[in-house]
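On to subunit A.
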Amino acid sequence: MGEVLVWAVWLLAAGGCLGSGLAVVSLQNPFYSALALIANLASLAVLYLLLAAEFLAAAQVLVYAGAVMVMFLFVIAYLGGRADAPWAGGPALLRAAALVAAAALLAEVVVVLGLAWGDRLAEPAEVSAAFGSPASIGELFLTDHLLAFEITSIVLLVAAVGGVVLGTARERERETR
Partner candidate 1 sequence: MLTTALIVLPVAGALLVAALPLTRVGSAGLAFLVALLEVGLWVVAAARFDFDAGGLQLGTTREWVESLGISYAVGFYGFSLWLAGAAVIVFAAAIGYALWAGRDRPRAYHALMLFLTGAVVATFAAQDVLLFYVAFEAMLIPLYVLVGVWGGERRLVATLTFVVYTMAGSLLMLAAVVAFGVTQGTFSLAGSGTSDNTWIFLGFAVAFAIKAPLFPFHGWLPLAYRQAPVEVAAVLSAIVSKTAIYGFLRIALPKFPEPADELSVVILLLAGAGLVYGSLLAFRAPDLRGIVAYSSLAQMGLITLGVFAVDDLGLDGAVLQSVNHALVSASLFLLVGMVERRCGTGDLAALGGMARGRPVLATVLLVAGMIALAVPGSTTFAGEFLIMAGVYGQGWGYAAIVAVGIVLAAMYTLRLISAVLHVRPGPAVREETLDLRPGELALVLPLVVCLLGLSAWPALVSQSSFPGNDPVRALAEELG
Partner candidate 2 sequence: MIPTPKVDWLALSPTLALLGASGVALLAAVLVPEWMRKAVAAGTALAGFVLAALLAGVVFDRSPDPQALLSESMTRDRLAALAQVILALVGAAVVLLSWEERRRGSHAEYYALLAAAGAGMVFFVGAGNLMTLFLGLEWFSLSLYVLVAIDTERADSLEAGLKYVIVGGFGSAVLLFGSALVYGATGVLGFAQIAAAGAEGDALLLAGLAMILAGLAFKVSAAPFHMWTPDVYQGAPTSLTAFMSAATKTAAMVVTLRVLVTAFPADSDLWTVALGVLAAASLAWGNLGALAQRDVKRLLAYSSISHAGFLLIAVAAASERGGEALLYYLVPYSAMSVGAFAVVAARERELARPVTLDSLAGLGWERPFYGVALWVFMLGMAGFPLTGGLFGKLFAFSAAYDAGDAWLVLVGVAATLVSLAYYLNVVRWLYMRPGPELRAAPVVGGAPPRDPALAVTVGAALAVTVGSFVLAQPLLDLASAAAASLPF
């Protein structure tokens, strides 16, 4: 792929990513926000691809945008109009402070990156084609990161139980009564 094309794709993806991110934060309706997040996830997947993380890109789209966001949209739909909270509120000072804090944090991270720009971030390592492939990831998950893999599953299980407990508790109450 040509350099220019890569840049163009990058710009498009990065722009989409940031734009959709802003949309998530700024849109009034949670439904649209959720849709914006899907766009965000998709553009992130493109960036992952550019970073030689094919498997992750795929997972991002399938698992995240596919499964998680569907759940999200489902809940929003379930809640209907009740999901509409005022856009923002509270004291103006609080809003300003939030903006300032976010901006400051952002600027800081950028500065830190800038400090590292010259040496560390100059030249990325050479990687083989297998880098980021499902096989390589899978091997790691079965060797070095076996525990992480297992725990991830436990975390998901806990979350599932939690979701059930919280989401269905009321029905159960009714039963016991």
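Criterion applied: all candidates are chains of the complex that A comes from, given by their letters.
List of remarks:
Here, a residue touches a chain if its C-beta (ideal position, glycine included) is under 8 Å from a C-beta of that chain, and two chains touch if they have at least 3 such contacts; residues count from 1.
All figures in this text were calculated on a predicted structure; none of them were measured in a lab.
Within this complex, subunit A touches only one of the listed candidates (1 or 2), namely 2. Taken in their complex, subunit A has these residues touching candidate 2: 108-109, 112-113, 115-116, 120, 139, 142-148, 151-152, 154-155, 158-159, 161-162, 164-166, 169-170, 172-173, 175-176.
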